[in-house]
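For reference, the structure is listed below as structure tokens.
Every protein chain but one is kept in place in this view of the complex.
== chain A ==
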Amino acid sequence: MATQLEPDVRADEDAFRTEVQQFLADHFPTELKNKGSALAGVDGPTNETPAQKAWREAVGERGWGTPTWPKQYGGGGLTKAQARIIEQEFAKAGAYNPIGGMGVMMFGPTLLEYGSEEQKNEHIPPICRGEIRWCQGYSEPNAGSDLANLQTFAEDKGDHYLVNGQKTWTSGGQWADKCFAIVRTDKSDKHKGISFMLIDMDAPGVEVRPITMISGTSPFCETFFTDVKVPKENLVGEEGQGWTIGKRLLQHERTNISGGGRLASMMGQSLGDIAKKYGTTDADGELADKVLRDKIADFEIRWNSFLLTARRAVEESKAQGGVSEISSVLKKVGTKLSQERSELLIEIRGLQGLGWEGKEFTDGELEAVRGWLFGKATTIYGGSTEIQNNIIAKRVLGMLDHQ
């Protein structure tokens, strides 16, 4: 039921497509074809090759890494349709978007909504150019799912705040330049005592310790603040508005975690095909292990209906001009199914699918093990499955608050 585009709109889009293709031909270094970005994620250091740097600068200058953000702050100022064209043409050329990370996914959209003019002018352009890495100062040892229980305190010292406390699960903290944090400015009110502020990671008194996870990687850190001076102009919104702003930011985070498209690309190959390589087949060419075969089909059917659900959520949201209520299930279902898939992959491969290191294992096998372990985090972070269930029950199903 796609609406027919007006002819002049279509002509404009064709012209823009040509412009993107020309840009790729002029600027995309062929040596980077089908390679990922060194900067986009939070799971690696920021050493860029000259080619990567040139590509980041070329995209950043146009604002095409953040295509729909306003031009006055360094974004592309483009329509969603044009943003899709950039995505499509980049994908066709095997090019990645070098502008990424938490600044793009979470902090930028939130600052555009709540930041002052000065803050937007200062912080958004470096995000659009991919020059600054942001990390998230949210969770604390005693504030996980009960995030509003946070205790890190920012004391008013006239022209600045003096911040003391500890954050944890700071994704990419060891590589970040700046941190957007929610801290307590008033101890008398749980929610209204929270403020949203921006902290330089190289300020005196900030200490970062990476946490080694069960997967053997250290994508998260503990971050300690000891008498850290934060200028007053780094407060976003009003004092006490931090919970509202902080929750808005989490909506951006969830959208990113559950994005069906990304999950789909992660799970390209059919488990049935993989199982045929690792197991034996009978005379009909079917997997000889009928129990495993049943499990795989059972999973893949549910995985397919999840992809259909993610697609439906997008279509409904577009049609009704707001967020579809089924969007609320995508995070919980998508993460659960991803975990199930990792478990099945291990069952399919047997002990060959549990390798920790060594040449006897393929890269794919080793990555799957680390992915299986790290994947356990997905039902905990970004609002655990239990928190998602609370949200669905309360906001979508109208069941009453249990507290």
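As a convention for this text, a contact is a pair of C-beta atoms (placed from the backbone, for glycine too) under 8 Å apart; a residue touches a chain by one contact, two chains touch by 3 or more; residues count from 1.
To be clear about the criterion, contacts and distances are computed from a predicted model.
One chain of the complex is hidden; its UniProt record names it "Acyl-CoA/acyl-ACP dehydrogenase", one of "Phenylalanine--tRNA ligase alpha subunit", "LppX_LprAFG lipoprotein", "Acyl-CoA/acyl-ACP dehydrogenase" or "YIEGIA protein".
Remark: the omitted chain is touched by one listed residue; of A:Ala81, A:Ile214, A:Ala319 or A:Leu354 this is A:Ala319. Touching the chain that is not shown, out of A:Pro50, A:Gly158, A:Pro204 or A:Gly285: A:Gly285 (per the contact rule at the top).
Across A:Pro210, A:Gly272 or A:Gly371, the residue that sits in touch with the chain not pictured is A:Gly272. Although one chain is not displayed, chain A still touches it through residues 1, 270, 272-273, 275-276, 285-287, 293-294, 296-298, 300-302, 304-306, 308-309, 311-312, 315-316, 319, 326, 329, 332-333, 386, 388-390, 392-394, 396-402.
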